[in-house]
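Complex shown without one protein chain; remaining protein chains in place.
Up next is chain A:
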Amino acid sequence: MASPRQARLWLGRAGFAALAMGLIFLRLLPLDTLPPRWAGPDLLLVAVLLWVVRRPGFLPVWMVAAVVLLADFLFQRPPGLMAALTVIATEMLRRRHMRLRAGGFAAEWAATSLAVAGVLAATQMALLITVVPAPPLGLVASQAVTTALAYPLAAIAARWLFRIGHRPTDSRRRISV
């Protein structure tokens, strides 16, 4: 591997780490301490899925685990559960990212929406099975819907801000992580 490519890779990873910290930071701001009626999108999950489909090289699996585990700790979620499920979902998407890129945006959106629904539903199931008090179902469902709806917007934003768009698959090689 040439060293400029290596440098770009690490730059991309650092960029994602900064973005993830920014998203966590935004969610921690004590702006609204009232209990919500509906849950907004989980932007961190959106970002992880977007990057894994479009730039899997910038987001190695250990980084997914680290970022989501940190979020688990900071957001008072059961530690490790969401991280494990997100790793599973991203691994499934990562294996298909070539085909997803060839399939156009609709296929990508469908796949990521399924991943979001899968992660949230599996979290809820795991909490029920282990008899942990689970969040109300309505809130989780609204979060799944808003997260899925936020994906195209996040894709547009990522395209403008980070130049993360669709690219023809043959122009770059797969980077194994």
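As a working rule, contacts are C-beta pairs under 8 Å (C-beta built on N, C-alpha and C of every residue); 3 or more make two chains touch, one makes a residue touch a chain; residues count from 1.
Please note the rule applied: contacts and distances are computed from a predicted model.
One chain of the complex is hidden; its UniProt record names it "Cell shape-determining protein MreC", one of "NADH-quinone oxidoreductase subunit K", "Cell shape-determining protein MreC", "Nucleoside ABC transporter ATP-binding protein" or "Spermidine/putrescine transport system permease protein".
Set against the missing chain, the residues A:9, A:61, A:141 or A:157 yield one that touches it, A:61. Taking the whole complex into account, chain A touches the unshown chain at residues 24-25, 27-36, 39-40, 61-62, 65, 69-71, 73-81, 83-84, 87-88, 91, 98-99, 102, 126, 130, 132-133, 135-136, 139-140, 143, 169-170, 173-174, 176-177.
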